[in-house]
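Here is chain A:
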Amino acid sequence: MQSEQTETANESGYLISLRNVTKRFPGVLALDNCQLDLLPGEVHALMGENGAGKSTLMKILSGVYQKDEGSIFVDGKEVDIDGPRAAQELGIGIIHQELNLMNHLSAAQNIFIGREPRGRFGMFLDEEALNRQAAAIFARMRLKLDPRTQVGELTVAKQQMVEIAKALSFDSRVLIMDEPTAALNNAEIDELFRIIRDLQTQGVGIVYISHKMDELRRISNRVTVMRDGKYIATVPTEETPIDTIIGMMVGRQLDSARPVIANAGDNKIVLEVKGLTRGHAIRDVSFQLRKGEILGFAGLMGAGRTEVARAIFGADPLEAGEIFIHGGKAVIKSPSDAVAHGIGYLSEDRKHFGLATGLDVKANVVMSSMNRFLKKGLFLDQAAIRSTAQGYVRQLAIKTPSIDQPARLLSGGNQQKIVIAKWLLRDCDILFFDEPTRGIDIGAKSEIYKLLNTLAEQGKAIVMISSELPEVLRMSHRVLVMCEGRITGELSAAEASQEKIMQLATQRPSTVAAVAAADTAATPTH
Partner candidate 1 sequence: MATTPNPLSQTTLTMTSTTDSEAGAGSLRARLFHPSTRQKLLAFASLLALVVFFSVANDNFLQIDNLVSILQSTAVNGVLAIACTFVIITAGIDLSVGTMMTFCSVMAGVFLTYWGLPIYFGIFAAIFFGALCGWTSGMLIAKLKVPPFIATLGMMMLLKGLSLVISGTKPIYFNDTPSFPQISQESLIGDLIPALPIPNAVLILFLVAIAAGVILNKTVFGRYTFALGSNEEALRLSGVKVDFWKVTVYTVSGAICGIAGLLIASRLNSAQPALGQGYELDAIAAVVIGGTSLSGGTGTILGTIIGAFIMSVLINGLRIMSVAQEWQTVVTGVIIILAVYMDILRRRRQ
Partner candidate 2 sequence: MIKRRALNIALGLSFAFGASGIAQAQEIYIPLVSKGFQHQFWQAVKAGANQAATDYKVKVTFEGPETEAMVDKQIDMLSAALAKKPQAIGFAALDSKAALPLLKKAQAAKIPVIAFDSGVDSDIPVTTTTTDNKAAAALAADKMAELIGKEGEVAVVAHDQTSRTGIDRRDGFVDRMKSAYPKIKIVSIQYGAGDQLKSTEVTKSILQAYPKLKGAFGTNEGSAIGVLNGAREMKRKVVIIGFDSGKQQKDAIRDGQMAGAITQNPVGIGYKTVEAAVKALKGEKLPKIIDTGFYWYDKSNIADPKIAAVLYD
């Protein structure tokens, strides 16, 4: 089979060629001289960490964004893709992770929306022609699906098929798939791969974005790796060991001096969870957290880290599992229970879940502790509120003109500090920080890091969820890695490295063996 693929690949020029593509957003260089080639009949995997630039590059190819510099060639000719329609007309189709379907309409109606076959007077619809044409596409995909089925009643897998059919109906010769198997079970993945192979034989080229190593072994011909917005390399899948690919994904120069972190191994266990479970999101998670420790939670997006934190915080329910705080069993059914037990949670999305952006700084600081600022049980003690807020502004060096400043006007870093102040005021012993420095500039980041270290020294127990590997390595005493709802490994500060973390983050329980087998087969000498 391999020789067939190489024959098709060498036969003609590239379907798509991107050269020196650069894209800037305010304050950040999202893509820096990236390139990508796609051969007809090829499945070309695009890999990289969260934020590496894969989605941005594909959005440029599909016309959602416009590049700032660089060239795009289709069939050897340079083109200008100025919008989604232009991309469609060039034969480039994209299947997003979030499906763009109208659930109340049928599969056929969705596929041909805006291009319906018309009947009389050009006003009436020709439903028969519509269904016939849709059936034809399904036949080409060898897909058993009645075109009249309402999309809302289909499984996610079948809905994806409808999206693929829609892309095909535009005579797409290039198909971009973004995490297509995220919501599919094994049988459905097999079906998807069959369709992909069929499309390959028809000369369609596919760009396949995914984190799942074992899938890429199965389906892709070549892999392109991106990192921090840059193009790293393109390698043939079969001949390249997984570790090499991981190395390319994370292989960046780390900050020179890593602070020496004292092991918190002998301190008391403040929080212990056993067997936390909720469906597929959280699968039998157990760990311990010690006083004065910063426990890093690493993993890819969707691995389940936020879910675990929210479950412990009582924001979401649990199907099974126990939580022990300071050795005693804790029943947590809501955030107020959690807060009463001394747990605080700083969510990833500050603006929506951490701050009341319409209110001012002082109101946000006292938000979780209002009952301590009441006079006669009913009225707010404004003087006490003001002095407390002032105290935190000083203590945490929050840059704000005054404590009456609306919170939404502060910079990201200072907003984060307000949220931290809120929880400190609540005297929480256990703090969950979910992506604490997301969207914060370098200068403010190190301030937050200093703050976290200070809190740990003061004896707080901290769980830091982060997708930024350098940050995890810099701050954590220990690192727990999650993948698809399970904890796949634990590393001490000394043994942790980006490669090891990424390996654990991409391990899928059912296919660890398959990966290992493929690796030993691929590498000639070891």
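In picking the candidates, the idea was that all candidates are chains of the complex that A comes from, given by their letters.
We adopt the following convention: a contact is a pair of C-beta atoms (placed from the backbone, for glycine too) under 8 Å apart; a residue touches a chain by one contact, two chains touch by 3 or more; residues count from 1.
Remember, predicted model here, so these are calculated numbers, not experimental data.
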Looking at 1 or 2, the one that touches chain A within this complex is 1
Complex interface listing, chain A residues touching candidate 1: 8, 11-13, 40-41, 75, 84-85, 88, 100-106, 109, 113-114, 116, 118-119, 123-125, 127-128, 131-133, 135-137, 139-140, 146-150, 152-153, 168-169, 171, 173, 202-204
